[in-house]
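Once you've had a glance at the structure underneath, I'll fire off some questions.
Here the complex is missing one protein chain, while the rest keep their positions.
Entry: chain A
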Amino acid sequence: MSYKYRLFIFTFLISFIPLLIISLYSYNSLRVELVKNNISRLEVVADTAKERINIALDQYLDQAELVTHRLQLGSYINNFLESENEESFEGIEDILSKLSINELNFNSAEIYNLDGKHITSTGQGENQFNINADKIQAGGDKFQLNNIFTDKNGQLQVSIWGPLFFENKKVGYIEYTANSHLFTNITDDYFLLGDTGEITLLKNTQAGDAIFLTPLRFDKNAALTRTVPKDTENATSLATIKKLEETLIEEDLVDYRGKPVFAVTRYIEPLDWSLVAKIDQEEVFSSGTTLLLAFAAVFLTTLIILMTGVLVFTRLMTKPINELTKIAQRLRQRDFSARASEIVSGELGILSKTFNEMAHELQEIYSNLDQKVKERTRKIESIEAEKEAMLSNIGEGVLATDNKGRLLFINRAAKKILGLTEGKFTGKPLTRIVKMLSGEEKPISEHNRPMNKVLQTGKPYSVTSINNNYYYLNSKGEKIPIAFVVTPINLDNRIIGSIEVFRDIMKEKEVDKAKTEFVSLASHQLRTPLTMISWYTEMLLTGDAGKISKEQKNYLREIYNGNKRMTDLVNALLNVSRLDLGTIAINPEPTDILKLMTEVLAELKPTIEKNKLSIKEKHEKIPAIHLDPRLMRIIYQNLISNAVKYTGKEGKIEINHTIMKKGEMADKNHRINTESVLITVSDNGWGIPKKQQEKIFTKLFRADNAKLKDSSGTGLGLYIVKSVIEQFNGSVWFESEENKGTKFFVIIPASGIKKKKGSKNLN
């Protein structure tokens, strides 16, 4: 919840609750006070009223005494009683008619004798009460109030009776009636009694109920008519019945109207009357209520003012905070131009100022940073552009994939070769983008794709020879022969992808094919005529065309030999050309090389025997080696026939086969680096002149002494031997001294050779 509202609610509660509590308390106190005040007043009024009633009573009584005395009614009565004549009686009436002293009007008088018998009266003589004996007994020596009553006109009167004396002797009684106004003046006086208060006078009826003696404020006809039954609960007039003087502050106290009142009761003993001073509770509290309302109004107003004040205050407080918040948000969004309006004073002022300083600094830093970033980006972009240019201009196809085989990058050359010029390919699996075929014309399965193999094993996979038939299927469905190298991309010892470089080798294959076909053609074209010459010469020599002379035979032999040399040369040249063109087919199989050597020796047996050469052999047991026997045979043929050819009669030839382990020395200059077979062919023949030894392995080279001794060598044999041995990953060298002999060393690794797909076999 926002600060503003929190503060508001907080202040509200802080001010409202105490105020409320205080109000309620005050109100309560007020009520109590009011009640107290009113009750006090009521008591005063009641006491005063009681006093006044007594005074009024006394006034009536005094007046009666006075009048009686003045009128000397006693003497008249006496006269009457003695004489009983009318005259004296008329005189009484006469006197009585002059009654009206002070404000007290005695309206009439009744006279009674000692026995209480009515003698005469003024007026109409209505009230002919006989004063009964009880009364005489009770208090016949003084004047007293007899009764209060309503006359035949409805007027409220009092009757006062007392004794008549003559010469200190009671001679009779007199009863006056007078207006009750002395009393009613009191009860009609509402001074200090507000609008609802009054004084009521009550006495008990014979039935025990209470009867009102005077007119009531709210019922003018109540006098001597209205009663409050004795079993009425909570009635003010109960006091009468109990003759108590009490202060009644009870909530449920009600008056004759049924309205809740407070009352003070007094007892007027002389009259046996009760006096009740009462006032409506409502009236007592009304001032309180008014006050409360006023108070509430004040309270609310105060509250409203206070709240408004709080609102304004919090507004005042939160406005700068909000502003700062907005500034902060702008700063967060990199708008460093944002500045707070600086409130001059106080904590917020300092905050704003600091904010602005901070924003300023940030602005500077960022613009600096921005600058630097822009520069760097420019640099990077230019480098990127260069790289991009480099990459896209690489002449060979480049494909990069992620570790799941999805294409990350394809360069322009690759797109061109594969015909993928339209569309986006990055993100798609490479195996879906382009199909690869191997020589068998079947598409390579996803699992066997070189890329996947590389991703799995982390080892590079390359097919670079033009003789391996790998193709990509381009967008037109054409088979594009390719040579490729796929390598894994390593980062922190994890394979994160692969990268392939490939090229279209169609041209190379075509060139290769052209070379192959040329050699084949040359081979065929050269050999056919040689065959013809050979066979026909042979047939002539064997006499198939008839007998020939010795001379003819000799000539024919020369032709035949010449042809043979030519054939040999052609064969050798063809082999050399194949070796040069790199198109030899190597078909390795487990080969018993000793057996090959033995066969070659057997072929050369005629010449060996003719020259009486001795062959010494020393061989360890050589296991089968995985190599091409035809090529191996050529090595033996060349080395052994050389030894035979270039050794004099009765010469010695030695052939050895030894197994050599890694690290051993074949001779002082040659260390074996893998388990191999060492073959040595040595003779004690003509040797190779030192000056010409370095050229021995070159094409068509024949040492001078060899040329002299035997004109029939091609000069190609050792070149072929060296080439083939290199194919076998072996090595060949020799030691030779002219006229002493030659020793050839050949190392063939025991691991043999891999199958190489070439187009040609050597003859």
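Assume contacts are C-beta pairs under 8 Å (C-beta built on N, C-alpha and C of every residue); 3 or more make two chains touch, one makes a residue touch a chain; residues count from 1.
The rule is simple: contacts and distances are computed from a predicted model.
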* Just go with whichever of "L-aspartate oxidase", "Cyclic nucleotide-binding protein", "Response regulatory domain-containing protein" or "ABC transporter permease" UniProt uses as the name of the absent chain. => "Response regulatory domain-containing protein"
* **Of A:F295, A:F313, A:Y536 or A:F701, the one touching the omitted chain in the full complex** => A:Y536
* Among A:T247, A:S438, A:N474 or A:N587, single out the residue that touches the unshown chain. => A:N587
* Structure fact -> Given A:K242, A:R527, A:H670 or A:K709, the correct residue touching the omitted chain is A:R527
* Of A:E282, A:E386 or A:D544, which sits in contact with the chain we cannot see? -> A:D544
* Of the residues in chain A, which ones touch the absent chain? -> 516-517, 519-520, 523-524, 527-528, 530-532, 534-536, 538-539, 542, 544, 567, 570-571, 574, 578, 585, 587, 758-761, 763
